[in-house]
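I have placed the structure first, in the form of structure tokens, so that the comments after it can refer back to it.
Yeah, one chain of the complex is gone here, protein chain that is, but the others are all in their spots.
Which chain is which? They are A, B and C, in the order written, and residues in each are numbered from 1.
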Amino acid sequence: MVTRLDKNAYGKNAIKLSKIIRRPDCHDIRHISVDVALEGDFDAVHTIGDNSKVLPTDTMKNTVYALAKDHFTHSIEAFGLYLANYFLSHNPQVSSVHIGLTEYTWARMTFDDTPHPHSFVNGGSEKHIAHITSHRLGTQLSSGITDLLILKTTDSGFEHYIKDKFTTLKETDDRIFSTQCDINWQYSEIPPDPEALYQAIRLDLLHSFASHKSLSVQHTLHAMGEAVLKTFPSVNEITLKMPNKHHIPFNLQQFGMDNNNEIFIATDEPYGYITGTIIRE
Amino acid sequence: MVTRLDKNAYGKNAIKLSKIIRRPDCHDIRHISVDVALEGDFDAVHTIGDNSKVLPTDTMKNTVYALAKDHFTHSIEAFGLYLANYFLSHNPQVSSVHIGLTEYTWARMTFDDTPHPHSFVNGGSEKHIAHITSHRLGTQLSSGITDLLILKTTDSGFEHYIKDKFTTLKETDDRIFSTQCDINWQYSEIPPDPEALYQAIRLDLLHSFASHKSLSVQHTLHAMGEAVLKTFPSVNEITLKMPNKHHIPFNLQQFGMDNNNEIFIATDEPYGYITGTIIRE
Amino acid sequence: MVTRLDKNAYGKNAIKLSKIIRRPDCHDIRHISVDVALEGDFDAVHTIGDNSKVLPTDTMKNTVYALAKDHFTHSIEAFGLYLANYFLSHNPQVSSVHIGLTEYTWARMTFDDTPHPHSFVNGGSEKHIAHITSHRLGTQLSSGITDLLILKTTDSGFEHYIKDKFTTLKETDDRIFSTQCDINWQYSEIPPDPEALYQAIRLDLLHSFASHKSLSVQHTLHAMGEAVLKTFPSVNEITLKMPNKHHIPFNLQQFGMDNNNEIFIATDEPYGYITGTIIRE
Partner (left out) sequence: MVTRLDKNAYGKNAIKLSKIIRRPDCHDIRHISVDVALEGDFDAVHTIGDNSKVLPTDTMKNTVYALAKDHFTHSIEAFGLYLANYFLSHNPQVSSVHIGLTEYTWARMTFDDTPHPHSFVNGGSEKHIAHITSHRLGTQLSSGITDLLILKTTDSGFEHYIKDKFTTLKETDDRIFSTQCDINWQYSEIPPDPEALYQAIRLDLLHSFASHKSLSVQHTLHAMGEAVLKTFPSVNEITLKMPNKHHIPFNLQQFGMDNNNEIFIATDEPYGYITGTIIRE
């Protein structure tokens, strides 16, 4: 019998880094988590324990902190591209580098319409993410948004679906639509200002969600993805994961009361899970 | 040997409820979690399994959903007070009722400065909480804020502390101050508009945190609590839990670089844990 | 207006420590989390930022690691008692020390009935905990078990409870009883071998749970607590928190099938929450 090592990778995950950007009249705070992963000529590490080509994951961590001083000055995308290139160019044994970045949002405090120079409140579960994959022949960049919780109280229905012997769900033309989105889009070329583009795409996604007359989660997912491709020429592919966090009407009739779409059981599990990728042809 | 049943309670936790408030021109979404606990004449339940005085926790849950229709119309405090009174007045065997409420924040989406009538984005980890304890002789109400993540990049130091043989911490007059607050305050009387008061106290807490020249977490904790007592006469006690989420300067010197308070390791564990109660005399 | 600082404390939480005990023929692994909290003469820290009496939480952390070398050799209770005494005797400004300890369970791997000398598999969610509070006049020790998930498939019912207009729960004399226990007991005197006693009390709790004909969660909670007090003279008080993790019979009748207590929806939320303290008189 012969076995073979197939796809493999190694790296350091969850490198939590914060940086103060000291401007003349105020501070910015950046707070990120970085993942680094390498692929390459690592068969001998696995098969005979030869570490001579292994850059330790501890060194990857140190490198991220050290390079952040001069090179984490703008978007996470720009920092990730720098890191990917650094690891690739300093390690001939490496065929591809993957950098994943997550930025936690800190919103500047404001008092009497005046932004505070150095105090912040956490912006919530929603996070800006970026993924860079660099190999010898090129680099792919995707950006995204994760843990974005959005909800609309109407303009959402679900009807005319298959009924079989196990169907108990009632059709509705008016339900709560609540989802914790994880959305990633791929750029055909590196954009000049990825942070501004991220903010514009985020707003476009929210607007599509809010204004859509939804006949299903799939229907809205597609509308959101298509809108991004239409408005942003540098995006050539978008994948949306939109779990359906069900708000189930509570049965008030059993107590002689009416539930006019007012009172709901907010559930976490089980949840619908809808995913789709829209591409530019 | 004789044993005795001492303090005991039972109830239902994590009753997740959402409600759409349908206004003429827009919808509001309310999303809460309710805990109900009863104390009273329950010795026989424990000792001989006599359930004749037990209101099932399943019924508590149904009651919360049913009463939400007509009575969850304003603040969580008002709904909690109604629930506490309902359970107390309908259950003579009960000596005290505790209601705990947590409200998840949904912020209305806004496009071109126009608030959207029915779409929302989750407001983050920060949650408004309330606790009501009602017994035959009276009712206590406390409100609070939990999972409030705040951070300031300067105006915070820690110096002149005890040094002993296990001391390695370096003194600093300029560090990041980051904390995930859990703050509760007690009202001497039921306020007429608990939601407005909550918002005002929250803003006061943020302002105290932002403007304080902090010599320690304790120092700022005390300033925040004292400010609330000074500004809000209906608050007679406030307890603050302010874990210190350390941002530790990364040692760049080992690589021949300077770290001018720029690059930090953002840590979750271990964490400082600071708590204090300030009362009005 | 005059305010006053009331109860306050500070310390370091989640000090994660592992230790290898090197025996002649095998290794033991100990893996714990330690919390340290101090109370005392700390008013000036809060009110004027005077840190001269503050032992930094970073130093507490260092102290725990350093003292573990020679003094974490047996039970977590013994180590906690040593730590409490150390902090109290070295800090005259401190009036009381609280030490909380959690031990993660690692079970030795066994192959062909032979225990492996140095390999372990994690023993699950269940954890041994201990709490020590030392002040100038004495010390209290409590031990406990947390996140103990236990389940019985029969000998559990719930009947003859109050019915009102919001009742929908059906009586049953045969249901699943599943709970994630958090149990703490207080010792009247420091036991000579807290680890052995912990194991004996744990087994007694499991046995009471398994053999009880349960008429309610309260009924079983009481039986478990009473059994511990009866069997272990050094325990003078026990508090049990036993949330009811409901397994709800799935309605198969709607599909023309019978559910003879076979198929259940396993739920996490909402959950019944039952707590009680049993004391020796």
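Here is the rule we go by: a residue touches a chain if its C-beta (ideal position, glycine included) is under 8 Å from a C-beta of that chain, and two chains touch if they have at least 3 such contacts.
Predicted model, so just to flag it, every value in this text is computed and none were measured.
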Touching the absent chain in the whole complex: find that residue among A:D41, A:D70, A:E159 or A:D193.
-> A:E159
Which residue among C:S119, C:T172, C:S188 or C:T231 touches the omitted chain?
-> C:S119
For chain C, the residues touching the chain missing from this view | 16-20, 22, 27, 29, 31, 62, 65-66, 68-69, 106, 109, 111, 116, 118-126, 148-155, 176, 203, 206-207, 209-210, 247, 250, 252, 255, 257, 259, 261-268
Note that chain B touches the absent chain at residues 165-166, 168, 254-255, 268-269
Kindly note down the residues of chain A that lie in touch with the hidden chain.
-> 1-16, 35, 37, 42, 45-59, 61-63, 66, 90-91, 158-162, 164, 166-169, 214-219, 221-222, 225-226, 229-230, 237, 243-244, 269-281
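Note that in this section only the chains that are shown with their structure count from here on.
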For the homomeric pair chain B and chain C, should the interface be classed as same or different, according to whether the shared residue numbers exceed half of all numbers used?
-> same
Centroid comparison with chain C (C-alpha atoms), farthest chain | A
Rounded to the nearest Å, the gap between Cα centres of chain A and chain C is 37
Distance from the mean Cα position of chain B to that of chain A, given in whole angstrom | 29
Using the average of all C-alpha atoms in each chain as its centre, how far is it in Å between chain B and chain C?
-> 24
Flagged in chain A as touching 2+ other chains are 255, 268
